[in-house]
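Questions regarding the structure given below will be posed in turn.
Shown here: the complex without one of its protein chains, the others still in place.
Moving on, here comes chain A:
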Amino acid sequence: MDSNKKYWKGLEELNKTPEFVEKNKHEFAEPIPIEEVLSGGGLSAKTPRRDFLKALGFGVGAVTLAACQKVPVHKSIPYLIKPEEVTPGVANYYSSTYDGSAILVKTREGRPIKVEGNPNDLLSKGGLSAQAQASVLELYDTSRIKDPQQNGNDSSWGSVDAFVKSELAAIAASGKTISIVTSTIHSPSTQAVIADFILKYPTAKHVSYDAVSYTGIIKANQNSFGKAVLPHYNFDKADIIVSFGADFLGTWISGEEFTRQYVSNRNNKSLEAKKMSRHIQFETGMSMTGTNADVRVAIKPSEEGPALVNLYNALSGTTLPGSKKLTTANADKAILLVATELKAAKGKALVVCGSNDVAAQVLVNAINSLLGSYGTTINLDNPSRQYAGNDGEIVDFITQAKNGTVGAAIFLDANPAYDYHSADAVKDALKNVRLKVSLSDHADETTTLCNVVAPNHHYLESWGDDSSVEGYYTIMQPTINPVNNTRQAEQSLLVWSDNAVKDYYTYVRNNWNTNLLAKGGLSGQAGWETLLQTGFVLAAPVAAGTYTFNQDLNAVAQTIQSQSAKLVAGDNKFELQVYQSVGMRDGKKANNPWLQELPDPVSKVTWDNYAAMSPSDIKRLSLDEFEVVEIEANGYKISLPVLSQPGQAPGTVSVAVGYGRTAAGLVGNNVGKNAYPFYTFSNGTFQTAAIANLNGTGDIFPLSQTQTHHSIEGRNIIREATFTEYKKDASVNSGSHGEHKEYDLWEGSKDDEIHARPVYDWVMAIDLNACTGCGACVVACSAENNIPVVGKDEVGRRREMHWIRIDRYYSYNDDGNGNAVTKEREIAKLDDLNNVTVVHQPMLCQHCDHAPCETVCPVLATVHSSEGLNQMAYNRCVGTRYCANNCPYKVRRFNWFNYWNDSRFDNYLNNEHTQLVLNPDVTTRFRGVMEKCSMCVQRIQAGKLQAKIEKRPLKDGEVKVACQQTCSANAIVFGNRNDKTSEVYKALQSERTYYVLEELNVKPGIGYQVKVRNTSSELQA
């Protein structure tokens, strides 16, 4: 039904007004101003259409442009043809050699990232020094010279070769000398190359010298036995070792090897056999070896000679001319007692002396001959080749150069402008040399004086070989293509001498094929390949002959006495001793931040050298801590902060060489002061002691120490015993008195299951009697775990990042009753701080089973694994630092800054090139994150994975943590406690085992073994 209703919208419609009717005709009641908008009128409106479009257009354009900021593109190029041997994520190991030790170089995706000891190495059996560990970083040093240079400008090899060859020809024709100045070269092939070079240029001469020299010993052996060699010492065959200032565990000749030998008579195995050597050290400054001695007697440098004379007198029963009592009564008595002990141990005794004086070493030879050491503890027939430099040669070279008889000087691994005692003499002399060629890969002090720089490869880029000991030959193979436009020094010499063999690799192979492979029973291609895998050949050693000293000693004694008399300092003067620090050694590696930041084993100072003085002298001169003193000797003056060194002989001051480099690179420049100029050349060798004036300046130069409190405050964190006590009761002072009831809040709870270790329980045992405190583990750990270097300022703020540290404690024995004084307040009352004993304690995360850090983390960023590891989840950490506060061992490290991307740390590891050294298996940590020892969890995982792939259980010893691996003393044992046959389980079963702070019941996973000292009550007093 249709509706007839009518709806209307308004009265207008109802009434049908004319206006309405008119308007209703159109679609829109009111006209839309389209025309107006499209015509000019719209453009003058408030927001004209065109303006809008303009704004829109500009806006879109601007935003697009702004968004065009180039996003950094990180290209990762896959292998087009994958090298057969490279599997991404799997490391390759290549055998090579570092300083005569066989090593393994770990490479990842074509770049070397870590140096590890070859377990079969003759010297240290897999141990490596801090220097060797750190050497990999030098490959990535941005201060290395990148191109050959002529007169300070980059050049090409072709032009350098042409220039050098024409110059050499001209010089040879003129009859002037061509000097090849090197430090000791013990590579047979390099020696051959130099020999070939000399054949080509008959006026050429090889000048071999060492910054820290052993010429004294070599010449003494020439004198005494007609053999100009550095003997090979056997500390493991000595029941009693007497050292006069020889830091044989650290810097003296072959520290790692001697450490291994020395510890073999003092470690757990030896102790269980009730056997322990006795070690007596007479020295001036407190050396690392001195800290390990059973008895240490502080003597002045001037007393060293007379002490040797007295010892000889006591042993031989004669009296050499000029013999007199020592000024230190204690030392005098000690010499006599030592003589008695040495006599009793004839054939199993060893006397070594760190002096570079020929006379002193001749006397030492005489003493060792009396003791029957030749053929037993000293081997002259398989001598060491580690040092063969002759101090006289460099002195002669400089004299001749000054006289203008030297036409060319080629420097290889030698830096006389820094380490010669008179750098000015070197500079003056070189002015008169026509051709100066540096083969250094760094623009060091000498290189900057040269007109040609032919930069050498890093050893990890090189072919080569080495022979540190007679009969032991190691091979060096490259592990990476040369990073820079450098060329191996030997190659340069081959080119310049127009050698028939054009490249050094062939030269090395030829040399091995004809001379060396046969020594190891190898031959041909197969032999060469075997060599590349094993890394060395070892010829059967020549039987060590016995030698008897039968020279007249009167003249020697007189020389010694007169040398000694020259060193006796008058009133207000000091006897200055110049030594090598364990970290920096001769200073060649001063540009290595890992070594600069490695705390000195004794003083715990980083990034500086200092004037070590006895506390009593400091008190007497009223010097403040770290007050800068001016030391003047031999007309040379340096200002160094003073360090109070307990055990330093009163009246003496010790300064380390190796610092004060001016052209080492960004890291090493102007760190500390150069002490080489204190050397003097006398009696054919460099002498390391002098009389010094010493004046306080009142300025304070704070040293950055990683440890500033030096005593244990009577706490039982260090437990020690004497060998006599130990023999009576093996568990003496270890606190292990059988089982005791353990109370556990969580017993029987679910937590108990959480604490179950079904398969692996990773733990560690550290033998305090084996650890010498050298700190190689610290560098190894830094390399393995990408630990940032933070620099002097940050270390001074106590913010070093090392995951493992060596705590060093002093204790004093004042009353002679063997009651050690270890409390700060009591120490302050002592008059005599020279009767000091030292202990080293490696400290790292203890991986406590009841870890106090874990309970306090608000976000569960640190938790326990079912394998007994205390793990850090860096991603989860918000950085409250509560865990570090609650860690009783203080082993947690906080990233105070973004060490990997903060311009203030640029010089260390913080640049794209250097960061290629980082271990890709370990993440770098961002700022604000806590980190700590992970027990090399990446190695554990890799080991487990390998075992799994091979479908077998993990074997004990298969996984080695970085600190353990590098320890020549084998002081650190790591493994699975659940495996009752494991080394670590056995080590922890030792009666000597104790746990640091075990009374807190945090159940640490690292057991320490009591330090045992083979003291002698008579000598102690």
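Here are some notes:
Definition applied: a residue touches a chain if its C-beta (ideal position, glycine included) is under 8 Å from a C-beta of that chain, and two chains touch if they have at least 3 such contacts; residues count from 1.
Throughout what follows, contacts and distances are computed from a predicted model.
Think of the chain that is not pictured: of "Cytochrome ubiquinol oxidase subunit I", "Hydrogenase", "ABC transporter permease" or "Insulinase family protein", UniProt labels it "Hydrogenase". Across the entire complex, the residue among A:N898, A:Q946 or A:N978 in touch with the chain not shown is A:N898. Within the complete assembly, A:D807 is the residue of A:D419, A:D807 or A:E867 that touches the hidden chain.
Of the listed positions A:C857, A:L909 or A:L988, the one in contact with the omitted chain in the full complex is A:C857. By the touch definition given at the top, chain A reaches the unshown chain through residues 707-715, 717, 794, 797-800, 805, 807-809, 825, 841, 843, 852, 855-860, 876-882, 884-886, 888-890, 892-898, 902, 926-930, 996-997, 1000, 1002.
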